[in-house]
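Beneath this line is the structure, given in structure tokens, with notes to follow.
The complex appears here minus one protein chain, its other protein chains still in place.
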Amino acid sequence: MNPVTYPREQCLELVWQMLRIRRFEEACAQLYGEGKIRGFLHLYIGEEAVAVGALPVLQPDDAVVATYREHAHALLRGMPARTIMAEMFGKSTGCCRGRGGSMHLFDAATRFYGGNAIVGGGLPMAVGLALADRMQGRTRVTACFFGDGAVAEGVFHESMNLAALWKLPVMFCCENNLYAMGTALARSESQTDLCIKAASYGMPTHRADGMDVVAVREAALAAADEVRAGRGPQFVEFRTYRYRAHSMYDPDLYRDKAEIEEWKKRGPLHSFTDQLKRQGLFSEADFEGLESRAEAELKEAIAFAEGSAPEPVADLYKDVRAAEVSAS
Amino acid sequence: MNPVTYPREQCLELVWQMLRIRRFEEACAQLYGEGKIRGFLHLYIGEEAVAVGALPVLQPDDAVVATYREHAHALLRGMPARTIMAEMFGKSTGCCRGRGGSMHLFDAATRFYGGNAIVGGGLPMAVGLALADRMQGRTRVTACFFGDGAVAEGVFHESMNLAALWKLPVMFCCENNLYAMGTALARSESQTDLCIKAASYGMPTHRADGMDVVAVREAALAAADEVRAGRGPQFVEFRTYRYRAHSMYDPDLYRDKAEIEEWKKRGPLHSFTDQLKRQGLFSEADFEGLESRAEAELKEAIAFAEGSAPEPVADLYKDVRAAEVSAS
Amino acid sequence: MSPRVTYRDAMREALREALQRDPRVFLMGEDVGMYGGSYAVSKGLLAEFGPERIRDTPLSELGFVGAGIGAALGGMRPIVEIMTVNFSLLALDQLVNTAASLRHMSGGQFHVPLVVRMATGAGRQLAAQHSHSLEGWYAHVPGLRVLAPATVEDARDMLWPALQEEDPVIIFEHALLYNVEGPLEPGAGADIRHARIRRPGRDLTVVTFGGMLNPVLGATEELARAGIEAEVIDLRVLRPLDDATICASVRRTHRVLIVDEEWRSGSLAAEISARIMEQAFFELDAPVQRLCGAEVPVPYARHLEEAALPRTPAIVEAARRLVGVAGAAP
Partner (left out) sequence: MSPRVTYRDAMREALREALQRDPRVFLMGEDVGMYGGSYAVSKGLLAEFGPERIRDTPLSELGFVGAGIGAALGGMRPIVEIMTVNFSLLALDQLVNTAASLRHMSGGQFHVPLVVRMATGAGRQLAAQHSHSLEGWYAHVPGLRVLAPATVEDARDMLWPALQEEDPVIIFEHALLYNVEGPLEPGAGADIRHARIRRPGRDLTVVTFGGMLNPVLGATEELARAGIEAEVIDLRVLRPLDDATICASVRRTHRVLIVDEEWRSGSLAAEISARIMEQAFFELDAPVQRLCGAEVPVPYARHLEEAALPRTPAIVEAARRLVGVAGAAP
């Protein structure tokens, strides 16, 4: 890793976010084992640098569209851990009042548009959000996160073309963790260089080592600046890796243990803190401080979720459509 | 146009095919006016060199997948004009016994798989036909024709990737006539060089002037040879132009008359015959001979269609599925 | 006397008015601009409102429907045109998995005020890939409101209230209606909640919608000449169904024929029959009958296509048979 030139405060913040996400995800795994969280659960462990580097370059009124592997994005967008945890516990205090679960986190306050469990499903939504901004004369960015697997979907193609054709303010963030469930990129794409694919729409591309939080942040900043400057959509590829199985159902038989170990050596959290330590910007004490902060946050979130009431069954039919108003 | 080096016989055949298609299409327009042909009717006038150059490079056991603008392809594949005409008259002697009409010509005998009125709908079918050939150890080519408009569809992206990923024997033939209905290519694609798009799948590309029947033929030959040699799918772009409106419903308000006239100057039929005449390979008498041959073919086809019986209404439910067999 | 205009012109008027009244409204779809709309509905609007608001799209049904969803989330009121219901299959994922689900899935935080218009139905010899009627599929999906304007007035008047909805609305325009002329009161206004009785009658109820309304009304004239007075219900709103209007009519006539161009099995007609079963069984003097499209991919040849569709003679015949059925023991 290259020497870090950020001020210490900022470095600490980056470590903090990566650490809290890591701990959050570990807790989710545990709670899943205990049957508190159910359904499909996709963890972000190993990929933290991507969201932590990319999300904070956005402004509060920018929009974010993500996937079913989106706890980190929700946290970074500013959603409280407790409402996310409560959501996964299926409680009325969850961000979606228990209707969404892990794959469908949403938050209107921070313009966090989910939480989409259809691979590629968020891409055209991002295009439309950006179109609305353009038509209403607002300079906002819509950041759209998706995996390498989504690139094979037709809707990727259609969305990239629409965004590029109409020069819309979208930042397409591809979290390339090299696998879509059990399918390695090379078994899914004839062209594995995803920037080449994006460039075929005439879209500017950026690439960053997704295990290096600083590199991610710089690439995201550059891309977001371009978008904000009105230079149309940008594509950013982050090469990363998930340490855990695809979901809690996945026996993970398709990857070499050696490959996983190799990537773990490049872990985003320790490689960054190691570098900071070498530069004298970070100490064990700092780490311990952040650990207890993460623990406190989690404890509070879990207690909140545990203690919350379930949504009344009587409200099952609520929010299918708007409550009927008088006559139109 | 460059000097033609083909033997006279072959040149005459190319003229003949272009002429008979032109006359066939003109007759269709007329019969549509008379109410004999109905529904949607898409003419190939102006684009004849593409099909005439490309189709004959195929072998009898190769497969062809086309679009709703496919009369020429059907004729070149060897389907008799009479069964096509009868189909458009909605008669029982039509190739599909009147069920398909102009947009849905099919012929099992010549492996002509239609005739698809969903833009892009034929592409994955071509991929599957090629897959079947590969799995059964056959060296056959599947030629898939589609327009520039189809390139925007997600299914184009998915099909190109599948074919390239699995190295399947497909020849993708893009008939780029610069418009999809009223939408010019530049208003539909952020990248208007379609070969660049195809290349982004790692697929070899070829390009030919679609108004020059010899150039088309040479490009198609090269591409088909590559496919047959097992070097995977190939993409061929033919730049061409339709002289008529998109369909008989289209008022054609979106194109400059001057643009149409400009392209007409490069008309595939007369530019080829002019060149042949300059080389002394073709005479007015030749032309007249072909004209009367075309007229005779058409006359016979129309008479056949007129004289044929309609499909009995009692057979409406036939061929929804195979007739029920005993027990399985 | 009110002026007569075509359904196409009425729909165009509705679009124009919506574009004028609300700057958030825009129209997006394949060839809605330069071409003027594949059924010429939006002809002239590009010149009037410009390419931002009359937005031609590439051939990317899934993409631009999804973009419509996003634009709705972003504060616009998009009207997305899909050329034909057959092509809407390419966009169903976005419509069902996102547009219809988002409000519930997000616990009420997000909603999608999107209007999708599409042509539907057969009768123009366009064959199997351009002639389906899948209204019933859309009417199956919670989160959607589904409209089927069958008259010139409804073509003009249903769009604006649809745009006032906070959630997605699907509007089906039967392709055979575009050229139909009818009277048009200025600014009549329409509700998008209720079915309407288009003709009162005492002997049987005929429930129908969209492209079948006119053949049904044609049949009732013939029936009237034979002394059979049919009450005709035009559903107008296919989801949610207006059970009250249907059942009130059943209580008057005790016999029901449903005419629906869709394939019979799993048609909207089935749902209506099932509801009458549940809500008015003891009012029935005879089993509810359905007259639907033949269960075949719609064929091209005119005589085959006509044979596949419910047409006036078949409607008359079905109504006569229904009225001829002996009532249940009193």
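Per-chain residue numbering starts at 1, and chain names A, B and C are given in the order in which the chains are listed.
Everything that follows uses one rule, which is that a residue touches a chain if its C-beta (ideal position, glycine included) is under 8 Å from a C-beta of that chain, and two chains touch if they have at least 3 such contacts.
Only a predicted model underlies this, so the values are computations on that prediction, with no experimental measurement involved.
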Among shown chains, those touching the left-out chain: A, B, C
Omitted-chain contact residue, chosen from B:Leu41, B:Ala54 or B:Leu165: B:Leu165
Identified contact with the non-displayed chain, of C:Arg12, C:Arg77, C:His104 or C:Arg236: C:His104
Residue, one of A:His71, A:Arg99 or A:Arg140, that touches the chain absent here: A:Arg99
Among A:Gly154, A:Gly202, A:Gly232 or A:Pro268, the residue in touch with the chain that has been omitted: A:Gly154
Chain A, residues in touch with the chain not shown (by the definition above): 38-40, 87, 90-91, 96, 98-101, 103-104, 116-121, 149-150, 152-154, 180-184, 187-189, 249-251, 253-254, 310-311, 313, 316-317, 320
Interface with the undisplayed chain - residues on chain B: 63, 94-100, 104, 106-108, 113-116, 118, 121, 123-133, 135-136, 154-155, 157-159, 161-162, 165, 318-322, 327-328
Those residues of chain C which, in the complete complex, touch the missing chain: 62, 86-87, 89-90, 92-93, 96-97, 100-101, 104-105, 127-129, 132, 136-137, 139-143, 239-241, 262-263, 265-271, 273-274, 276-278, 281-282, 284, 286-290, 295-297, 299, 328-330
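Here, only the chains that are shown with their structure count from here on.
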Inter-chain centre distance, chain B versus chain C - centres from mean C-alpha coordinates, in Å: 36
Rounded Å distance between chain A and chain C, as computed from the means of their C-alpha atoms: 41
Multi-chain contact residues (two or more partners), chain B: 152-154, 187-189
Contacts with 2+ other chains: residues of chain C: 57-58, 60, 62-63
